[in-house]
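In what follows, a structure is listed as structure tokens, so that the remarks can point back to it.
The complex appears here minus one protein chain, its other protein chains still in place.
For subunit A:
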């Protein structure tokens, strides 16, 4: 159970990025957070695991208050919060296995981490999870040799290695091609129910948010203006979130429309 109440984040003396946000997520629900760039989606997610320091408000994970944790307590709390990034953020020069095991860094000692002597059950867990997402045969490959979709799978497995109680995904599909991004969304959705894990996904693709999540939260200028089932997320809600911002339809059109548009541009260039 993740409970956010009256969350405010302000950088310096500027207008707050988040203006008193309230959100409660429980069980194994997959929640999509949509909103235009700059609406505060990423800031909100990063406040939860304190990669960004909230200015005020409260964030509770299964009863533990996260906002004023420090040092050791903060690191212990972060172990319970898995995060998947837009740019994957893998350690490029290390192997897939080392990247996956890095998810255990909050649990093992520095000596174990540096000498790569991870406990047997961690290695076993790593193989099980890698097999689940289909990357086990890459265990000893360097992370930068993988394709985008495969790298994001490594990112997901790394987050799951933490045995998290909540999973945060910051635009996990934005760097991927349409087909791969669908696969990653399916993966996140099914993992949420298999592991009964609440998942928060920041996402730009409204069509994907509608089809792969149980709940959509719409942010605009740091306040929540929509919270409901994907079925209720209609044209009106879309306009409220993206209204006045250039061409929100681009986000909503199905991927098939992409290549056609590009072809016409090429033709235009050659004349």
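For this structure, a couple of remarks:
Heads up, the rule we're going with is that a contact is a pair of C-beta atoms (placed from the backbone, for glycine too) under 8 Å apart; a residue touches a chain by one contact, two chains touch by 3 or more; residues count from 1.
Note that contacts and distances are computed from a predicted model.
Think of the chain that is not pictured: of "Dihydroorotase", "Fe-S cluster assembly protein SufD", "Pyruvate dehydrogenase E1 component alpha subunit" or "Phosphonate transport system permease protein", UniProt labels it "Phosphonate transport system permease protein".
The residue touching the chain not shown here, chosen from A:67, A:91 or A:174, is A:91. If you put the hidden chain back, the residue from A:75, A:117 or A:137 that touches it is A:75. Among the residues A:51, A:174, A:195 or A:240, only A:51 touches the chain that is left out of the figure.
Of the residues in subunit A, those that touch the hidden partner chain are 49, 51, 75-79, 81-83, 85, 87, 89-94, 102-107, 110, 113-114, 155, 158-159, 161-162.
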